[in-house]
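A single protein chain has been omitted; all remaining protein chains appear in their positions.
Labels run A and B following the written order; every chain starts at residue 1.
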Amino acid sequence: MLAYTFRRLLLATPILLGVALVCFMLVHLAPGDPLVSVMPPDASEALREQLVKAYGFDKPLPVQFGLWLWHALHGDLGMSIASGRSVASEVFNAVGYSLRLAVLATVIGFMFGSLFGFVGGYFQGSWLDKLASACSAIGVSVPHYWLGMLMVIVFSSQLGWLPATGGGPMGQSAWAWDWAHLQFMVLPAITLSVIPTGIIARTVRAQVAEILAQEFIVGLRAKGLGEWGLFRHVVKNAAPTAMAVMGLQIGYLMGGSILVETVFAWPGTGLLLNSAIFQRDLPLLQGTIWVLALFFVVLNLLVDILQTLLDPRIKRG
Amino acid sequence: MNLSMLRPAAPAIAPVERSPGYWGEVFNRVCRDPIALAVAAVILALLALAVLGPWAVPGDPFTTSMFKRLKPIGTEGFPLGTDELGRDMLSRLMLGTRLSLFMGITPVVFAFFIGGAIGVVAGYFGGWLNSLIMRTVDVFYAFPSVLLAIAFSGALGAGVNNALISLTLVFVPQVARIAESVTTQVRNRDYIEAARASGAGAFTIIRSQVLGNVLGPIFVFTTGLISVSMILASGLSFLGLGVTPPEPEWGLMLNTLRTAIYTQPWVSALPGAMIFITSISFNVLADRLRAAMAVRS
């Protein structure tokens, strides 16, 4: 097990390096002088020299990459052009908000997705199955930014039940786990949950269908096991895969929530990216994307290792 | 001894009994599937609208009017109301089909050819070339696709071309991975060995023996990507990347109408409905196609 974990970490290293390279290249992909791209328009000559010295803009690209990675690994992601604050601290604040939203959305998605998946897998071919399939098809093909707008129209504008935008009554200054704050999270979380709902429903349905078709289930039935006992067996066998998919979904939602966060002005990484794009703040864009991608890779790794640890069927040498 | 001695003097290719073949059978099955036919009809209608574009619209999609701003659905002369600048929504939605479909489908078509070629080459030749290509693909896989699209688009800046490049970059690795895996499977079949034994070169074998077996699965996977691509492309425009005003495109329309959701909520939600209809149609079509092709492997 330890050997597998170690090997998995070893295999992830080139990926992490590649991810860093892609993020580093973003600034060089942008049209124009990369040095100009990472400086505020009114930058002083002193700042210019400081940046050249720190990031080696006069040196060849591999050296620049090395310097950038060195700084990034030490938590220095440069300075936001728009706000003048350090990118790292901006991202750090925003990640908390995004994570809260992503976790809540995934939990909601897991509940509904499992429900739809079980119903579909248990009653294959029935109208319930077709309804559940239709729901998951809608879940994965609805433009979630539009769904967010519909949510605002119905529940804020028309019914007035919940606040439409923002991260809390006082803005984004402080988060607290009370209703005054949580109510801001309800609509974006539900909106964001439709994607994992659809994906988890499809996975669970396939799993349940496969398990029910296996011989040991036939054997259990023949032994006179009741439907309830059978259900427990199916849950036990389908759970590891469903949990793994759920874990990965948190990562997808962290990186994929930018559009929904924009609709709801939720002060997470998505909104941060949106403002970085709007103000052409390349250091902010680069730093946020690197942190999110890093998060995604590490989460993938964790899910993979945990799955091997928990699921005795998966043997990896 | 020469086989040519066996031939009749004047060879004439006689007609033979023909089986419908794989694609014929898939086509027959799709034709018997009412859901597939229904969504195919929707897609054909959208494509017709995209082609006919300016000749099909009932009103003027560009003329603005201060006095006719944000009229509700059902207004005289404006069956679907007007937008925040007083332009006819119906005409703009119809004209928007062209750019929206173009933005959604083009990257997938590019990805089909580029990613397909990369994947087939990696799968067929294997070895270090495969490792090089697939490890690079893995790096792009380490980003959620929305994030990758926004990263490239954000760095390159707004504009149709930049959005197309970004989305193509998002989908190429995905298509390449599928193409590589199906090609690797086909590559180990005996008929490939037999073709090599015939003395055929790699290019000839790929063209006449491999492609016929891998294009189907790659095509179906790529069809499934159109749904995602539509959402992403419109999403980029929704963020202010991609299409720039005043061109009508659904994502951009949704963005500019966002300020009006309190005054004319249902009118402002219309462009999103168009994106949704297109996206789910392609999703369902890809699903039915996959089902029709999976009957016999």
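Operating definition for what follows: a residue touches a chain if its C-beta (ideal position, glycine included) is under 8 Å from a C-beta of that chain, and two chains touch if they have at least 3 such contacts.
The rule we apply is simple: contacts and distances are computed from a predicted model.
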| item | value |
| --- | --- |
| Name of the absent chain as recorded in UniProt (options "Ligase-associated DNA damage response endonuclease PdeM", "Na(+)/H(+) antiporter subunit A", "Glutathione import ATP-binding protein GsiA" or "GntR family transcriptional regulator") | "Glutathione import ATP-binding protein GsiA" |
| Touching partners, among the displayed chains, of the absent chain | B |
| Options B:Asn28, B:Thr63, B:Ser198 or B:Thr263, residue touching the unrepresented chain | B:Ser198 |
| Absent-chain interface as seen on subunit B, which is shown | 1-4, 6-7, 11, 13-19, 21-22, 189-191, 193-200, 204, 208-209, 212-213, 296 |
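Following the convention adopted for this analysis, only the chains that are shown with their structure count from here on.
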| item | value |
| --- | --- |
| Subunit B partner contacts - residues on subunit A that touch it in the complex | 14-16, 18-19, 21-23, 26-27, 29-31, 137-138, 140-147, 149-150, 152-153, 157-158, 251-252, 254-256, 258-259, 262-263, 273-274, 276-278, 280, 282, 285-286, 289, 292-293, 296-297, 300 |
| Complex contacts: residues of subunit B adjacent to subunit A | 135-136, 138-140, 142-147, 150-157, 227, 231, 234-235, 238-241, 254, 258, 261-262, 265-266, 268-269, 271-273, 275-276, 279-280, 282-284, 287 |
